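Dropping the structure in here first, questions after.
Taken from a larger complex, these chains appear in their original positions, while the remainder are omitted.
Order of writing sets the labels: A and B. Residues in every chain begin at 1.
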Amino acid sequence: MPTHHFTPTRYYNTIGSHPPALVVADGDTVITTTIDAFGTDRHGVSVAGRPNPQTGTFYVNGALPGDVLAVDLVRLTPDRPTGFMRDVVAANVVDPAFAPSLPEAQLREWHIDPAAGVARPAEPLLHLPGMALALAPMIGCFGVAPSLGQAISTATSGPHGGNMDYRGFCAGTTAYFPISVEGALFFIGDGHAVQGDGEIVGTGIETSFEVEFTLRVLKGRQINWPRGENDDFIFTAGNARPLDQAVQHATTEMLRWLTGDYGLTVNEASMLLGQCVEYDLGNIYDPAYTMVCRLAKRWLPDAASRA
Amino acid sequence: MPTHHFTPTRYYNTIGSHPPALVVADGDTVITTTIDAFGTDRHGVSVAGRPNPQTGTFYVNGALPGDVLAVDLVRLTPDRPTGFMRDVVAANVVDPAFAPSLPEAQLREWHIDPAAGVARPAEPLLHLPGMALALAPMIGCFGVAPSLGQAISTATSGPHGGNMDYRGFCAGTTAYFPISVEGALFFIGDGHAVQGDGEIVGTGIETSFEVEFTLRVLKGRQINWPRGENDDFIFTAGNARPLDQAVQHATTEMLRWLTGDYGLTVNEASMLLGQCVEYDLGNIYDPAYTMVCRLAKRWLPDAASRA
């Protein structure tokens, strides 16, 4: 399958039915770049505005509403030596009565060292002088154009994907999105060199990326929320507030997957999930929070993925 | 330190200021038994009612309000060859519109095979015929008498602990509870041979246990929510609804821990948590849900635990 090298010239702050920047065939691979969440590129130049400007759109020939877009995240490489983060936990993740004791957040620079495979605060922390975090690049925001002609802010997320800030969206993972428009119209951006669960300071270590991904169309599949898989797990993502509702979306989608594609009864799927499910917190910062329902493939009746 | 062998003769469905069943010294170890969530003992005899009858109370000499009780979970051994589970995910963990399509839940028996280290459905599942889950015994409900003379149902949880159903409460973990009454008055029960995140079917594999634990009093410590640690992690548990509030409690408690005991500033603690924190879903079934905020000890300024 061909590989396209694409250099973006404009970026989007909404995920919607914007004009195609590149048309690809089903199964093609794309190598391109993303800029950071504030719109700064690999050269340190501000080329777009907030929030989370997206590279795209990528139009996939043959993709139609009702199909599923599979996105194989082949490689996610931070492509500049710096990143930044907010340095105070967000007010919404602490007790309301505790919030007033939080200092005002500042942006802190980090040095990203791909050779050593770590990121370090540009200015060492007094009580954590040796802090060096293993790079674990992930995509904060990606997805496909939603239904109804909606153009949804890249600050938030929904059934179409968007700003989920889940660290499981890393190289080696395939993400699945429900297609609502012809061509699917894929967007990608908001790379994090490192991020904890929940993105509780409101950022990961934000930086620009070179990304490589393959786009495949699964015809006639029906999914309601983003799904994903890697070598070991299948997972579903629910995006909503409160977290309870995100759990409901993700769990319902997993039940649909297990009963619809793996042939389990609701009782069998329940017994399996009841004793084996794991939940990951994507983000608890954005307008919609993200919870992920995850199941080890070893428990599945057949190890082949069925998206 | 002495080890007490204690045989319970009564059980409690509330965690409150009930009379001491055993008085121990600070640092003593107790070996005793717990019955299952429905009140059935190791012989299959129903000896107490629902919910989650507790063995206790254990009065620890020297424990006073304002101190912390450390509970080292030394050993948790299922002590009968059967357990049971509900076989349908709970209505509150799926989308409301999906709930009507759930079948009515039944109880299913499991065989527990300590020699093989696995549990299997007593009646094999049609599409998961070889299902055998590694035993991972954990305590669903434990804690200490709360303040104000409250007697809190063992169906729920709070600052005093209670029915958190977190699978991190397993052997090798130390749990910490804030003491509200003289003697601490410790309770323990509701053993699960296996349980997935969230206890989303409303049970783990429920069974009776032999348990061994050590009770230590940390004088003059001040904690607001249950804490815990094992070889690799420290963690805090928040108990509330919605999950968002449970996250707030757990994160606030972790910030207090990192700033109060490990000497980090709020900014340092935020930067560390922002990129390194992990959240675990305890339960999303009980009246209060449980979220756990967890941090690898390797990131801490000093590996020694400070509870």
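Here is the rule we use: a residue touches a chain if its C-beta (ideal position, glycine included) is under 8 Å from a C-beta of that chain, and two chains touch if they have at least 3 such contacts.
No experiment lies behind these values; they were computed from the predicted model shown.
*Asks:* Copy number of the whole complex, given 2 identical chains are placed, is what?
*Replies:* If we count every copy in the full complex rather than just the 2 shown, we get 4.
One rule holds for everything that comes next: only the chains that are shown with their structure count from here on.
*Asks:* Cα centroid separation between chain A and chain B, in whole Å?
*Replies:* Between these chains, centre-to-centre, one finds 32 Å.
*Asks:* What residues on chain A touch chain B, complex-wise?
*Replies:* Per the stated touch rule, the residues are 85-89, 92-96, 98, 101-103, 108, 121, 125-128, 131, 133, 194-201, 203-205, 241-244, 247-249, 251-252, 255, 262-281, 284, 289, 299, 301.
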